[in-house]
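The structure follows.
Every protein chain except one is present and positioned as in the full complex.
Chain lettering (A and B) follows the sequence in which the chains are written, and residue indices restart at 1 in each chain.
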Amino acid sequence: MFRTRPDHRPETVQVFVEGRALMVPEGSSAAAAMLIAGLPAMRETPVSGSPRLAWCMMGVCFDCLAEIDGIANRQACMVPVAAGMRIARQHGAREVPR
Amino acid sequence: MTVRRFDAMVIGGGLVGSAIAWGLRREGLSVALLDEGDAAYRASRGNFGLVWVQSKGLGAPWYQRWTRQSAESWAALADDLAKQTGLSLGLSQPGGLHLCLSDQEMKDRETRLEQMKREAGNYGFDYRMLDAREAREMLPGLGPAVVGASFTPYDGHVSPLALLRSLHHGFTALGGVYLPNVKITGIATAPRNFLLQTNLGTIQAERAVLAAGLGNAALATHFGLKAPVRPQRGQVLVTERARAALPMPTTTIRQTGEGSIMLGDSVEEVGFDTRQSQPVMAEIAHRAALCFPWIGKLNVVRAWSALRVMSPDGLPIYEQSETLPGAFTANCHSGVTLAAAHGKLLAPMIARGELDPFLAPFSAKRF
Partner (left out) sequence: MNLVPVKTSPAPSKFDLAIIGAGPAGMAAAITARECGLSVLVVDETAAPGGQVFRAAELAGADPALARDMAPGLDLIARFRALDITYRPGATLWMLDPDTGTLSVSRLGESSDFVAERILLATGAQERPVPIPGWTLPGVMSAGAAQIALKTAGMVPSGRVVLAGQGPLMWLLANQLIRAGVLPVLVETRTQPILRTALEHGGIFSGFAQLAKGIGLILKARQSGMRVITGAKHLRAEGSPRVQGLRFEGGYEACDTLLLHEGVMPSTHISMAIGLEHGWDSQQLCWRPKLDVFGASSHARIAVAGDGAVIGGWEAALAAGQLAALDAGLRLGRIARANRDARAEVSAAALLQARALRPFLDALYAPSQEILAPPEESTIICRCEEVTAGSLRWAAAIGATGPNQAKAYLRCGMGPCQGRLCGSTVAAVIAETRSVPVAEVGHFRPRAPYKPITVNELAGAPQGADRLS
């Protein structure tokens, strides 16, 4: 559960998190966008299906793996948001890409 | 220092040594399994995981047969270990394909397998050459670059690390003594009487089994044996876990029980060099993407480079010393495929003190 501070970070970008449009501060990562959206999880683990949100937010833990613009298992904390970005949860092991 | 006495000591705790030690323990012998430390060459930790019969033993039907026997006993091995340890090895033996990317490859492959069939004689060797369409039916997602494949029903795969773990676990659960971090400081030998001085004390046994992989080359001379093995490098790439997509293994691509896809392999003669090399990794990746274009989009999450234990002709070496009976050497580069043979066939021979005559072609005298 996170909230933004528009008074101090007024510039925003529109992204889509799980299909819903959301304005997030410029400079946010896709992981931050998911936190702002209040998702209960960024992914379910492939090992046990456990829900995970981010742990480190700096590219070390790989818990923030999410599907971004149709590509699965990307480290969401390492991807800066861009206008129109589509961000979705990674449900377990990756679907075989077509 | 006190001397610890055993019926057998096995030097080397990799897939070969562990399987033999486990088998010896099941024969009721007291066994010490001596192993290295955490950072070592350890071919067993670099294994691909195929239980592979296809194309083993061209020109050497005894090897073809030994491999087949192992593959046929593998389910029983997995079962025994599962009962002992509660751990599933993820064994799957649905048959396997060797993919061909050109008509010439197909021709060469067929010639090779036809020869193996002839050499198998009455023992039989069942294989089929599949065209692109048939191959695609067996393996969905096969790319247009694949011209065809050879198939035999004997092939399969398993988790090599689960195998190592359950062999160690099963061995110790049966009362075997596993000694890691061993450094040998002295060796004294006499027929059926072997003494090792180590940092963990002195160990004595009636039987000594040399299963130290690349270390066997130097070790063998102390035991009246020869083990002319050399390192042969192979690199492997592993992808992130994916939903189940590959129903059967191929020679260089298989999907593990966890969902990751393993991509191999390379054959490099570079000595004791375990570094990775970008060109080789790129080539493995390229070939894999040619075979299955969808694999191209998956992330490689780890890779490694390891040294196979290779004899001059690529076949195993099994031998009992003539000058020092009770000393045996066991070397191969297919520690997974042959694990069942080692545990269930070879170990009882070693326990009895005599290798069956049909293993005679595997002696180092052939070199």
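A few comments on the model shown:
Everything that follows uses one rule, which is that contacts are C-beta pairs under 8 Å (C-beta built on N, C-alpha and C of every residue); 3 or more make two chains touch, one makes a residue touch a chain.
Note that the structure is a prediction, hence the values are computed from the model and not measured.
Across the whole complex, the hidden chain's contacts among the shown chains comprise A, B. Within the whole complex, the absent chain has one touching residue among B:20, B:60, B:78 or B:237, and that is B:237. When the whole complex is considered, the residue among A:19, A:40 or A:70 that touches the unshown chain is A:40. Seen across the whole complex, the unshown chain contacts chain A at 1-5, 8-9, 24-29, 32, 35-36, 40-41, 45, 47-48, 50-63, 65, 73, 77-78, 80. Where chain B meets the missing chain, the touching residues are 13, 35, 37-39, 44-45, 101-102, 144-145, 161, 164-165, 168-169, 172, 178, 180-181, 237, 239-240, 258, 263, 276, 278-283, 285-286, 288-290, 295-305.
Note that only the chains that are shown with their structure count from here on.
The distance from the centre of chain A to the centre of chain B, each centre being the mean of the chain's C-alpha atoms, comes to 43 Å. Those residues of chain B that touch chain A in the complex are listed here as 141, 240-243, 245, 258-259, 294, 297-299.
By the touch rule above, chain A contacts chain B in their complex via residues 46-47, 71, 73, 92-98.
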